[in-house]
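Just one protein chain is left out here, and the rest sit where they should.
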Amino acid sequence: MTLLQAILISLLGYLTYIHVPFLGGGLIGWYCVGRPLVSAFFIGLILGDVTTAIQLGVYIQLIFIGLVTPGGSISPDMNLATYVALPIGVVTGLDAGATTALAITVASIANVMAAPNFAATMIPVNYQKKLVADGKLAAATKVPIWGNGVKFLFRFIPTFVSVYYGQVAIEWIVANSPQALIDVMTIFGNPMSLVGFAILMKLMIKSATDIIYFTVGFALFAALGADMVTVLVFGLALALIEFKVGRARKGA
Amino acid sequence: MTLLQAILISLLGYLTYIHVPFLGGGLIGWYCVGRPLVSAFFIGLILGDVTTAIQLGVYIQLIFIGLVTPGGSISPDMNLATYVALPIGVVTGLDAGATTALAITVASIANVMAAPNFAATMIPVNYQKKLVADGKLAAATKVPIWGNGVKFLFRFIPTFVSVYYGQVAIEWIVANSPQALIDVMTIFGNPMSLVGFAILMKLMIKSATDIIYFTVGFALFAALGADMVTVLVFGLALALIEFKVGRARKGA
Amino acid sequence: MTLLQAILISLLGYLTYIHVPFLGGGLIGWYCVGRPLVSAFFIGLILGDVTTAIQLGVYIQLIFIGLVTPGGSISPDMNLATYVALPIGVVTGLDAGATTALAITVASIANVMAAPNFAATMIPVNYQKKLVADGKLAAATKVPIWGNGVKFLFRFIPTFVSVYYGQVAIEWIVANSPQALIDVMTIFGNPMSLVGFAILMKLMIKSATDIIYFTVGFALFAALGADMVTVLVFGLALALIEFKVGRARKGA
Amino acid sequence: MAETKLTKKMIRKSFINWMMYNLSLYQPETMQAPALVKMFGDIREDLYPGDLKEQQELMARHLPFFNTEPFLGCIIPGIALGMEAERAAGGDVSTELITAIKSALMGPFAGIGDALLPGTFIPILLAIACGLSANGEVTGVFFYMAIFLGVMIPVTWFMFTKGCQLGASAAEMILGNDLKDDIINSLNIVGLTVVGCVAAAYARINISWTYVQDGVTLVDLGALINGVWPKLPVYLGALGTYYLVAKKNWSAMKVIGLYLIIAIVGYFAGFLAP
Amino acid sequence: MAETKLTKKMIRKSFINWMMYNLSLYQPETMQAPALVKMFGDIREDLYPGDLKEQQELMARHLPFFNTEPFLGCIIPGIALGMEAERAAGGDVSTELITAIKSALMGPFAGIGDALLPGTFIPILLAIACGLSANGEVTGVFFYMAIFLGVMIPVTWFMFTKGCQLGASAAEMILGNDLKDDIINSLNIVGLTVVGCVAAAYARINISWTYVQDGVTLVDLGALINGVWPKLPVYLGALGTYYLVAKKNWSAMKVIGLYLIIAIVGYFAGFLAP
Partner (left out) sequence: MAETKLTKKMIRKSFINWMMYNLSLYQPETMQAPALVKMFGDIREDLYPGDLKEQQELMARHLPFFNTEPFLGCIIPGIALGMEAERAAGGDVSTELITAIKSALMGPFAGIGDALLPGTFIPILLAIACGLSANGEVTGVFFYMAIFLGVMIPVTWFMFTKGCQLGASAAEMILGNDLKDDIINSLNIVGLTVVGCVAAAYARINISWTYVQDGVTLVDLGALINGVWPKLPVYLGALGTYYLVAKKNWSAMKVIGLYLIIAIVGYFAGFLAP
């Protein structure tokens, strides 16, 4: 892989990350070009072998086909997996099995970066707050543009290093990372989405009994094995009842 | 098997088909004499070996013990299976395994006839409509009697041919039927019951939100694996709530 | 095992039985000291080998960790299992597997005593009734104290015999009990808790439609495999709806 | 309540007509309606002696779609009979009301009836009967026939006659009593829930497209879509059919024609499997 | 609110009585009632000094059936105590009301209490305790005893005394406040749902009839019936028992007698298995 190819790929990886605005935002970036299948096409263009790229892309896509990222929980890291494993797979001629194995490895250890990424993002966010407080409104408006540079560091660099130095480098990184650090960061990240949910719950729970609805959703998934769509259906039924009761209360 | 026996058996098969009035209607025909266990007794009488017939009848009965035919979906075709496999089993001394295998084969390819049967039935139905419009009321009243002759053709003939010419004939038919035709007719028939359900839904759905109840029932079966009785129980609970809300609205 | 040790152990077994008041009642007896893990500690003290006793106690505890005894259905008999298998295990140096096997054997055949135990308890209960009717109130008040002697007989004696005469004796008893008697008593005991539930249902069912709620709970467990806590959660959701409907009816 | 013209004999004749002919001309377009036409045709002279026009209208208004579970649901033709008789006797029963009550009840009784009769009662009896006949004995056969008919004939007769009585007063009940519409709303909900289950259970749409590479299935479109939501194609098919029938007023035959085209195209394009 | 005669000492004595004796004479006929009789017997002189007739009536009215989860449900004897004390003090508390509140609450507290105490709280503590004691250490034992009793003794004491206070005013709350009956209706629904679950989980009726031919089970009646609806015999048994108890007023003992007969006949006829 040439240096330019590696740079282009890593750049595209950054641009199609969930938090990045510059490809038109998440609808075009994350949810469209960022899907492994579509990414594969563009990686293929960069590497000059679209067919192979898409063939491998299908495999990686199928692993992540149902990925939902509620409340900021971006796990496993599909983006890094795609932009590291796929180019390496194409260039070094890995077969589908080896490519997907590589993707899964990358996706799972990448979680280590989630928490530091969030912590670093606090810097521009707090700066924006300060600018608004100081009346520097034009400047405050611009923070979400350059502030995304934080995410650039956390996405471009790991992708570039991994892609450019290749599979051996990744294996070296995996083998030499302190296991305790990876584990603690994973444990730390595991319940992270609960924070976002708690804030939403704070807004949605009007009386203590409303926790029952949360618990019903939880139980449907955890105890009865219902999928998200099924829970949505039951939630709609409960909501319909609530609505009818509300109407009845008002005699309507 | 004598010709007479084959005719009697095929006649009984017709008479115990779900749509046939002449044995007192579905309560006596389809749901009573038409159950494989009970049919076996009568087939046994015709063939002169009640015990063997019932022994095999138990096996066939157990395959179809939970058969429900909502909205006209009569699949698999228990009636043809019983009236073909059971007599052949008795006469040629098949063991239980071979008899049930034969029954299942017959039941599954018989679906091919469902759609043509329905199409043909439109003839007397439309004729009845016309008679009413023309004021020929006595004639219109009689259509459901002779009109059932359509079903006679679709039931008596295949049963008779299969029974009289035996297992070899069936295997020949199965082997020489154009697979594409069988497949297309099966694909065609697969969703057929949705038409009946849609008409019922049209009647039951008063506002768009009522579709939620349909979806709950669907999800309970498809996603949570609930059986029909369990869905009925949950449906009753939802209905009870609706009733209470309706009462509350009126302050009752 | 010395006679004294056997007596102490059997006494403790009686004191920690669900129905026995003398250790401060079920909170301290049945639910605290009576848990196999805790019992093991005290049995260990009596036998002079706390460590082994607790080690085996953990195994027995894990078998019965989720035991709930609704409406008087005390099956399997955890108490007898613990107080028989654990001391024998400690004294004869059984390994964990053999001890738990012994516990399970004892727990399952002990059901035979449940029904006679209840029948015998009717004697003091009826006597208390009579005393109240006769105005002998001081005496009536005391019946629950001495009346528990009935349970003493049904608990102390079997425990003592089994513990003192040991594993061989238990095996002899099991081998020589009339199977028909054990079976009939088990069949008899199997649905026994329904009586208590029926009395509760009599109190809770205000109109025939309330049976639907019972049926929903039943179906959740039996057909969908929900556990008790999950059913509680769904029950709470139904109750919340009922409450809201009740409020709406009153315009509140 | 207005006096009706129903005699015992008329009820008995109608009951037998219904019990025998309910599915006689069954097809997806009007389903059990031809049997209602026959049932009323046979008593048209009793209801409107000599009045051909009324007789014709009577029969004509039962020509459109009707479907329910025929046996526990026989209360509905019973009610219709009661209402028609009262109307014929000069009672204040509009034809809209007769159609409305049929439409209101047929769905719930289809769902509930199927779940209870072939879904619960019959399999229990047959399980026992198979036990009794396991060795080829006739005991189980006779047991099943006796119990099943012994229970169901009185039950259906009771439902039908109950329907006739109710029918005569149904107009008042619905107009004068707001309880009734809460009952119908509730019944609709049970009906819809059960129909949802039954659609999931009995309708099939099998997407067959797979891509196989070196003997390994790489893409199995059907499995992937069922992975998004189990039986999603059937669900979408049900809603689509509902949309065509209810919102676009397609006839059943037109929908079935569409199904046929989709089946042929889908099969030869390799997207649908049996 | 009328003044009551309850002293701290009376409450403490009653609490201890309840906590110790609730299951002492447990049997299916009156279950925990004998413990209530003892509890009131021990303070009968405080409530109605010297009035033997009132004392007798007091004890007599607690003789009938009572059952709940004894520990989280101890709020109910607490309420009963509060109400009896107010009544004794001349308050306007009818005996029907006392019976009513006991009946209203015992079911829900049985269901909810069983689910929460032995169903959730205890197994969690024991799981941790087993971890701590896995090597034979006493740590887990002491941990369990300390936490369990440290939590439950204050909780039960709180529930019981809360009940006493509420009890004194429960009459007003129910009569003067329509909220209360919505609460009781709702509690009943949780109770019923949990009882349904518990019946399915703990009661067993095993139909054993099978027909085996050449070593292959041809008909397994139990499996077939459970195939119609899982645990259907238990469900029917529950409804049947409910019918006898609630509609036919059978005593528990009479039902149990019937069970015994069925067990014997069923076993020897080969239809029921252990």
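Every chain is named by a letter (A, B, C, D and E) in the order it is written, and numbering of its residues begins at 1.
Heads up, the rule we're going with is that contacts are C-beta pairs under 8 Å (C-beta built on N, C-alpha and C of every residue); 3 or more make two chains touch, one makes a residue touch a chain.
The model shown is predicted, which means the values in this text are computed figures rather than measured ones.
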* May I ask you to name the displayed chains that the omitted chain touches in the full complex? => A, C, D, E
* **Selected residue (touches chain absent from view) among A:Gly13, A:Pro124 or A:Pro158** => A:Pro124
* Asked: Per the definition of touch given earlier, which of E:Thr95, E:Thr120 or E:Gln165 contacts the omitted chain?
  -> E:Thr120
* To do: Using the touch definition up top, pick the residue from D:Ile16, D:Ala100 or D:Leu224 that touches the left-out chain.
  => D:Leu224
* **Interface with the undisplayed chain - residues on chain C** => 58-59, 62, 65-66, 227, 229-230
* **Sites on chain D contacted by the missing partner chain, in the whole complex** => 209, 211, 213, 218-219, 221, 224-225, 227-229, 232
* chain E residues touching the omitted chain (full complex) -> 119-120, 123-124, 127-128, 130-131, 134-135
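As a convention for this text, only the chains that are shown with their structure count from here on.
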* Structure fact -> Touching both chain B and chain E we find C, D
* Structure fact -> CA centroids of chain A and chain D: separation to the nearest Å works out as 50
* For chain B, residues that touch 2 or more chains besides their own -> 58, 62, 65-66, 213, 215-216, 219, 223-224, 226-227, 229-230, 234, 236, 238, 240-243, 245-249, 251-252
* Structure fact -> chain E touches at least 2 other chains through residues 218-219, 224, 227-229
